[in-house]
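Just one protein chain is left out here, and the rest sit where they should.
Naming follows writing order (A and B), and every chain is counted from residue 1.
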Amino acid sequence: MSLTFTLDGKTIPFEDGQTIIQAAGKAGVFIPHLCYHPEFKPHGSCKLCTVKVNGRHTASCTMRAMPGMVVESDTEEINAERRALTQMLFVEGNHFCPSCEKSGNCQLQATAYHLGMMSPHYDHFFPNRPVDASHPEVLLDFNRCILCSLCVRASRDVDGKNVFALSGRGIKTHLIVNARSGQLGDTDFALADKAAQVCPVGVILRKRQGFAVPIGERKYDKAPIAETVTEGK
Amino acid sequence: MALNTMHAEAVAGVVDRVVARYRRDPSNMVQILREIQESCDWISPEAIDRLQSTLGVPRTKIEGVAGFYSFFYTEPRGRYRVLFSDNITDRMLGNRALMERLCNNLWVERGKVSEDGLVSVGKTACTGMCDQGPALLINNTAMPALTAERIDEIAELIRNKLPLSEWPAAFFKVEDNIRRADILLNADFKPGEALLAGRARAPDEGLMASNMRSWREGLPSGMGGPIAVLDEIKRAGLRGRGGAGFTTGMKWEACRNAQLKAGYQRIIVCNADEGEPGTFKDRVLLSTCADLVFEGMTVAAYAVGATKGFVYLRGEYRYLLDHLNAVLARRRREKLLGENILGIPGADFDIDIHVGAGAYICGEESALIESLEGKRGTPRNRPPFPVTNGYLDQPTIVNNVETFAAAAMIALKGGDWYAGIGTRHSTGTKILSVSGDCERPGIYEYPFGVSIRQVLADCGARDTQAVQVSGPSGICLAEAEFDRIIGFEDIPTSGAFTVFDKTRDMFEVARNYVHFFQHESCGFCTPCRVGTSLLKNLMDKLHYGAGSPYDFSEIEKLNQLLQSMSHCGLGHTACNPVLDTIAKFRPAYEKRMNQQDFTPAFDLDRALSAARQMTGRDDAAAHLANAHGGEA
Partner (left out) sequence: MSNKKKLKVATTSLAGCFGCHMSFLDIDERLFTLLDHIEFDRSPLTDIKTCSPDCDIGIIEGGLCNAENVHVLREFRQNCKILIAMGACAINGGLPAQRNHLPLTTILEEVYHTSPGLANGMIPNDPELPLPLNQVHPIHEVVQVDYFIPGCPPSGDAIWKVLTDLLAGREPALGHGLMHYD
């Protein structure tokens, strides 16, 4: 007998060991997420993928699916909470979409659209985060970092390089690179690295390639993020 | 900065020595960094260079760990690093004025390093000296009972550059202040007795069926005892003393029953990361009854077949390290630790002490384990739980200091004896750390079931307005609730009991606690990382008189979000002090609600100050009224 749980009233099949978000993705159901990436070990930090399991909030990227679970995701209450989290991320960093090369292809932005975020709501922190242009092929713009640690995981687990890590604590948590100078140009980071491909926002950017795709033809211009669930395909 | 620049070769020498002592094992990273800093005053880029090559770990990992803990410095902070404890009780005892006095004395700006690189003065979270505050840490050594005269003496010693080891010992004298002792603090106990009693309780020396499994899994042989000890713990109804109150017997049993992979061992961890502001009972247990605590850990090891133990001692209690190591050494000599404990073949168990480095979050058991493994203290995703996948993925028990002390007494005197103390749902005693507005602050051990009113009477509290039980993450009680009792069925507590009389401003109490949570959030999850900062800003907004009803509703919404979306208990409870005080001491907030309409959090007029200064203007148009719609 196949294993199933219900997600917003819909029956979702799953295999033993799958998380809720994995099973939902396979079934073509979108759950908003930022730090989760199907190719990496779940991290569970952004909390955008939070759902209610049998009435209790939990991150769907780390919670294993169990037979008969009753999961709520696309509800007004949970979406409002997720929207507040995106607003927090927007005020924590400096997210000026009009001047960002990632705009239109940015997962944070697309997720905020999906959640109907009309404004950042909170007071901005306007932190001072200098960019790092030391690498010949890649620019690091820390202003947009949401601390999802996907680059950390990709560099460590796929590239075997440990180019990135998180340092600091609390609101001072920040991304660092593996060089005494603190400069990406002094690391062994390369454009072909997996870590160069996974940033969901506009921190890790290929140089001399900005704004290559015209407005209207970028990833999330064409389809909202909820329609881009790819795992099932 | 000359004082802070050690020769690169000297730094390398220190690093090599420390790394060798820790067997080049990166899982000791936190200890390695601590010892390097103790020798070098800070963790310099040269030290990190050397660590990277000798330890064979990437620089990012070292910097990531060093950057997480408040007490690690990757920039020079002076030869003398002074941190004033900034708990609300320190505030009530005047720590701010003392800090200012020291800064003025030494010509140093708060938070900065003096120009000659000699000294820095800052503040830190509660250092666990609330019964003898105001307190400070100097180079991570505790110094309680500060007075203006003592501050002047300290300044003089620093100016004279006298090494800390030559300072008067009286400066560092920490009192136990035990005001009421019961079965733990007055224990009729000799080292080894509990273990012997536990073993003697075995039905016989033969191998009962129930013991076969433990034996197969490598538990100490010849022990009908383990099951019997576990049974006593269960019969005692012992629950964890860290605050959450999980049933100890169940935890131990789960660890015991966890599958053990080849080459793995079971681990016993004593959580002495007593970081909750207002609690200091573990400090006193460790200074007065260390044997009882270690024996409790050994009893646990015996019951579940563990071979390795750790005490995770909070960095603020670094001064206890030599004493604790001496007790451990004596216990090894007495065959109460090490191999073949009590002469039982295969009964191997030893304890290492890890010292934390200023991170409240490491009191959360999975964050503590991460820290023990030499990582950033970020709480893990659960399940799996530590009892199956803990320290280095091995089955691990994490219990509070007081839990282990109680376990030792249960092994000695039996579960029925213990269950006869306290209440039906909360057996045994609870040690309270009493501080704040009372005549006799200190340590009070009571059987569970004691009322708040009784404790207040015993400690000599008068005109009490409120009691914060179990610290900021606990509950704030108003006068009408003083007949409630300490116990899992009513008010569970990790032990903090902070008294506020009627002169205190409960809004400022809550604001102090909110600042604490903001400082201690680990930063892993979005809601807590950003939410605690937003909450702090809102409380500061009220404090500065810009608060309106709008801000109240924002606080309530943030609370909801932190409760439902946060990764761990820190975020879940960060709003508690605010919600409690709003509910019970609303006038303290109403006094702050100066605005009816939405008002900016920042001072608009001050926002023109740089421009005024640059242009030299001070005309009417060079100013802005602050209140919305109003005029100056």
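Criterion: contacts are C-beta pairs under 8 Å (C-beta built on N, C-alpha and C of every residue); 3 or more make two chains touch, one makes a residue touch a chain.
Quantities reported herein were computed from a predicted structural model and do not represent experimental measurements.
Summary of contacts with the chain left out: across A:Phe5, A:Phe90 or A:Phe164, the touching residue is A:Phe90.
Residue-level contact of chain B with the missing chain is found at 550, 597-598, 600-602, 604, 606-617, 619, 621-624, 628-629.
Contact between chain A and the absent chain runs through residues 90, 94-100, 103-104, 109, 112-113, 116, 118-121, 123-124, 126-129, 215, 221, 223-224.
Definition applied: only the chains that are shown with their structure count from here on.
Mean C-alpha positions place chain A and chain B at a centre distance of 33 Å.
Taken in their complex, chain B has these residues touching chain A: 45, 48-49, 58-61, 63-64, 66-70, 359, 376, 381, 383, 518-527, 529-534, 537, 557, 560-561, 564-567, 601-602. Across the complex, chain A meets chain B through its residues 42, 44-48, 50, 57, 59, 62, 64, 81, 84-85, 88-89, 91-92, 122-123, 125, 146-147, 162-173, 176-180.
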